[in-house]
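Here the complex is missing one protein chain, while the rest keep their positions.
A and B label the chains in the order they appear, each numbered from 1.
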Amino acid sequence: MRLTPSVRLVDVSKRFGRIFAIDRLNLEIQDGSYVCVLGPTGSGKTTLLKSIAGLTQVDEGKVLLDGNVVNDIPPERRNAVYVPQLYALFPHLTVQGNVSFGPIAKGFGEEEAAARAREMLELVRLERRSGSFPQELSGGMQQRVALARGLASGARLLLLDEPLGALDARLRIELRGQLREFAKRLGLTVVHVTHDQAEAMTIADTVVVLREGRVEQTGTPFHIYHRPQNLFVANFIGDTNFIEGIVSERRPGGSTLELRRSIYVMVADTSYLPGERVVVALRQEKAHIVREGLQRTNVLRGRVQAIRFLGNFVKCEVRLENEDAISCKLMRVREIPRDGDEVAVAFRPEDCVVFPYPPTGLSRELEVF
Amino acid sequence: MPKVEIVGLTKTYGSIVALDQVNLTIGNGEYVSIIGPSGCGKTTLIKCIAGIIQPSRGEIRIDGKDVSGLKPEERGVGYVFQEIALFPQMDAWENITYGPRVKGWPEDRTREIGREMLEMIGLRARSDAYPNELSGGAGQKTAVARAVSSGSTLLLLDEPLGALDAKVRTDLRYKVRRLAQDLGLTAIHVTHDQEEAMSISDRVVVMRAGRVIEEGTPAQLYLRPKNTFTANFVGEANFLRGKVAEIDGLGAIVEVGGRMIGTRATSWEIGDEVVVCIRPEFVSIEREADGSTLKGVILRESFQGSIVRYLISVSGDLAISADYAADLEPLGLNIGDRVGVNIRRENAIVYPVSGEGLAREISLE
Partner (left out) sequence: MAEGHQERVGLMDRLSAEPKASRGLYSASALFFFVIVLLPAITGILLKWEKIHEALSDATMLSRASAALYVSFAIALSVSLLDLLAGIPMAWLIVKRESKLINVIDTLADIPFIVPTVALGYSVLLFWSGPSGLSSLFGPQVAVEPGWALVMLLHFAFSYPIVVRLMVGEFRGYRETYELAARTLGASAFTAVRTVTFPILKPAFVAAFLLAFARSLSETGATIMVAGAFENGTVFIKRAKDAGLEGPLVLVSLALIAISVAIFGAISFLGPRLRLPIRKVWPNFERRMSGYGGWRDLVTVVAFTAFVIIPSLFIALPSGAAVLDGTFGRAISGQGVWGDYWKSLAVSYAVALLATMVNIVVGFPMAIIIARRRFGGRASAIMDALVNVPIIVPSVALGVSLSFFWNALGAIPEFWILVLVHVSITYTYFVRAISAALEGISQEVEETARTLGASPFTVFRRITLPLAKYSFFSGAIMVFTRSVDETGATVAVVKQLKTAPVLLVDWVKNPQLYGQSTIALGIGFLVLMSFMVLLALRLGLWGRR
């Protein structure tokens, strides 16, 4: 019976000097799942991976693999392979040498190690390059060698640190599905760290959003996308509009908000009291450009400031009549408005997610850099 | 008069051809992106324009003047390096005012332009910060301000946003575009990120293996790419091999895996081997399979935020991706369901089959 490891972090903290890279972090990863840890640079993602791998000793808390506390177990016995962003392929060994390193280090005989290496190279379709050195391969190929090397070592847990980060944008899109495919085919558990939310949303079973060493939210991509728990998550995932307002009325079916210049909109949320300052988060694809006169609940008028062609959708930036700015993602490219056109923007009350107004101010909370 | 004219530009390193007879014209005030896979020559091209690399053959004219004899400091071109390259020994102020200072501008004019630039990039409070104290995005903005502070009217950007987080990149690219617009600059922006290029450029140039493959507006390249490489590079696409089976009043009808796909492509003959290219967002799914172009079975469903992507098996081992906009009513489909697939004729583009094979032709590396 095969035991795939599960990972559990209980109140784990790691300090560098006076800064907490990860701060009382709690995390649980199910066997065989593909988990993406998503967060900006400096949020502690690498420290998290290295703590699981045993390359970093945690200051507080417990790291459990397969139900066993492994805090004092050295990396070579944790059976968790770490793959850094630039792959760290051994430059003095060929592809074959690199991929068979794991089995040889673990004490397997030369022949068996070579056989395993061949098997993995065939999986990633690089068996014909087994005699090449890493420097002779393209970025995408190096990435596949790094993967094969990790798989050949027999580890059941893969820790990938920005595995696609070093690749061109288009290549990233092309290869991300492959990562998931290999993992699923071999029944591995994967913790994949990235700052690219589109990547995480596309391939993860579970997404963990990290910020400054703490978990902001955990859930399936669908759940996190539609029910972000705070402004940070709402801003980090997807493309979102943020509009300030004050609750003017609260009813059992929904609330009315007063925006700037006394424009009123309806939301389905009922958790805030009249008079409270709030922020409405609305996904850009949920803001529609509509023809005048159509009966919709929320219709705001404005003028088109910019039209950006983005391939499979067009982004329409509108300056509303109350000075608020709103962007609409138009996905069926039939009637695109033009720069300067007067338009009407409509959205449904149930598509609005409402958050309390942040004490530090909205622009600071939404700051990305 | 065009701002930049490049004629027959070639650069070889021994037997390696980095640039192969490149011709390009850039109009005054245009924001042009050059995109392509790593090693396609895009960086070599702008380094030749800046005078950092000497071309082997060909001509470069800026504002109508041949610049081949001019050293980099004499060309008046602003350059933003991929590694940002802010001078580590100088703070933000000294970096930004470096250009005016080495050109011998009078003190008060230097001070004025320095203040203006810092104001423009919103870093007035960080003027005495050193490069290692600035965040990635702030450093990038400083590098751009430095490049334009001494009055260059041509700005060359070499993967300026490469080192930044995805979210920061999408934010910053519009700021860079606005800066160029506000200052009335002509810009050439090199990047491997096609989405970045399309979102801010007036025109996009696609390069591969040292050659210009195609150029046009973002919409032209996306909706009417002239070859399969461009089609695959500027966005995702389904590529279906087939043969022209019929020709009717509107165009060729291609037989793919036993099914017929109508196109508006003319100039084909019955029996031609072709590749049909359709973008996933133009493949529409119907619950009812009757009356559709194709019929198929759902193999995979993948949530991707604002869209849901379905992989549908249409016949044998032929499968196509279809994107469904998440703002519509959810389809409520499951894996294994039988569905209908519709493709409008004007959305199917037809290409010839090339000698090297489709996989090599659209290869991104």
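Basically, contacts are C-beta pairs under 8 Å (C-beta built on N, C-alpha and C of every residue); 3 or more make two chains touch, one makes a residue touch a chain.
Predicted model only: the values in this text are computed from it and were never measured.
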{"item": "Sole residue of B:A147, B:L172, B:V234 or B:I349 that reaches the chain not shown, by the stated touch rule", "value": "B:A147"}
{"item": "Of A:K14, A:K45 or A:R156, the one touching the omitted chain in the full complex", "value": "A:R156"}
{"item": "Per the touch definition above, residue among A:E76, A:E122, A:E136 or A:E249 touching the missing chain", "value": "A:E76"}
{"item": "Chain not shown, touching residues in chain A", "value": "2, 50, 53-55, 74-84, 86, 88, 90-92, 101-103, 105-108, 116, 149-150, 153-156, 159"}
{"item": "Chain not shown, touching residues in chain B", "value": "50-52, 71-73, 75-79, 81, 83, 85, 87-90, 94, 98-99, 101-104, 146-147, 150"}
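Simple rule for what comes next: only the chains that are shown with their structure count from here on.
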{"item": "Interchain centroid distance [CA atoms averaged], chain A/chain B, Å", "value": "24"}
{"item": "Residues of chain B that touch chain A when the two form their complex", "value": "37-38, 135-138, 164-168, 171-172, 192-196, 198-200, 217-219, 222, 232-236, 279-281, 302-307, 323, 325-327, 364-365"}
{"item": "Complex contacts: residues of chain A adjacent to chain B", "value": "40-41, 138-141, 168-171, 173-174, 195-198, 201-202, 221-222, 225, 236-239, 283-286, 288, 308-313, 315, 329, 331-332, 368-369"}
